[in-house]
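Here the complex is missing one protein chain, while the rest keep their positions.
To keep things simple, chains are lettered A, B and C as they appear, and every chain counts its residues starting from 1.
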Amino acid sequence: MEILRLPAELESLERFRKFVTERAAESGLDSRLIPKIELVLEEILTNQVMHAYKEREGEAEVACFPRRDGCFCLQLRDWGPEFDPLKQAAPDTAAPLEERRVGGLGIHLVKNMADHLEYRREDGKNILTVCFKKPAV
Amino acid sequence: MEILRLPAELESLERFRKFVTERAAESGLDSRLIPKIELVLEEILTNQVMHAYKEREGEAEVACFPRRDGCFCLQLRDWGPEFDPLKQAAPDTAAPLEERRVGGLGIHLVKNMADHLEYRREDGKNILTVCFKKPAV
Amino acid sequence: MLTIDESREAELTVLQLTGRLDAVTAPELEQRLATLAGDGCGKMAVDFGKLEMIVSAGLRVFLAFAKKCRKSGIRLALCRMQPVVYEVFKISGFTEILAIFPTREEAVRSLDS
Partner (left out) sequence: MLTIDESREAELTVLQLTGRLDAVTAPELEQRLATLAGDGCGKMAVDFGKLEMIVSAGLRVFLAFAKKCRKSGIRLALCRMQPVVYEVFKISGFTEILAIFPTREEAVRSLDS
């Protein structure tokens, strides 16, 4: 398990991204998976910056680890108020243009891109684990 | 506070070093202090690899943060058995060549290079805090 | 990093996006689109050929802009999305409400008809 903790701010996105993509590449993951992993990472980090900490300062932590079955996993942690993204209602992606609400797509994308998602609240932390299967060759 | 956690192995030294020197540079530290900080970092990490975990695997964590008085601080953590380096006896640095024992200089160097050192044991972790004063200009 | 290259020919504006459309760069695009709409642009094609990644902050910009286009009569077509970018539009249901074409020619042609 490798861990990077940085201030929860948009300026940290790039360093988190490098940290994760290097680990993903080392783990021998198919490079076509990398953009999906980046998307998931950025959506969750952005939510931590925008929603978990709103106007106040805080920290975000990203851990990378391989699962025994060969999946590549991320764990994202913040010290914001309890928030379970898996309980969010899905946006109506079938509404016509005029009726579509702007926003609310980040968690929906995360749910669709990840192969496995798990949320837990522990020691005052939100802990979201996201796993990606290595595609069969 | 920024934190990096990696497997405790010599291969991680270089990444820890980059992490710390980039933070030190960002903090506006005098560049002449950097080699001292690197020395302290490497001595402690090497001890974690060699002694805290001996033959077994484990993790090392490095945090960087500024202290209110302007000091640049590192915090090094491991999950090895309790070990307080501040309680180690100083080596005899005045013995003639024939009588000098090989080794045992790492902690001595750390004590001499750092401006402030603090050890505590917490939650099964060894936590060593090391601070460096910004030299007066 | 996002680069926005613009070319104009009469009523048609073509934007070429290069790089990443993420939470950091989305405001730049939003700003640029607002300026173009204010300038009275009538038809716009956006070429995604060199865009490597888009996140929901980028989708948000396109949805808001498409709504504005609908109201003010600007015609909008998107084209040349890489597979992962297209997948993001697809999962979000945006492929049903935006005009997306494989090639720039088709996108431009659709704006003329």
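Keep in mind that, in the parts below, contacts are C-beta pairs under 8 Å (C-beta built on N, C-alpha and C of every residue); 3 or more make two chains touch, one makes a residue touch a chain.
These numbers were taken from a predicted model, which means no experiment stands behind them.
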item	value
Partners of the unshown chain among those that are drawn	B
Contact partner of the left-out chain, one of B:S27, B:T46 or B:Q75	B:T46
Absent chain, residues of subunit B that touch it	10, 13-14, 35-36, 38-39, 42-43, 46, 49, 91, 93-98, 100, 102-103, 105-106, 108-109, 112-113
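The rule we apply is simple: only the chains that are shown with their structure count from here on.
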item	value
Centroid comparison with subunit A (C-alpha atoms), farthest chain	B
Where subunit A and subunit B are represented by their mean Cα positions, the distance between them in whole Å	32
Rounded Å distance, subunit A centre to subunit C centre (Cα mean)	25
Between subunit B and subunit C, centroid-to-centroid distance (C-alpha), Å	51
Sites on subunit C at which at least two other chains make contact	none
Residues of subunit B whose C-beta touches two or more other chains	none
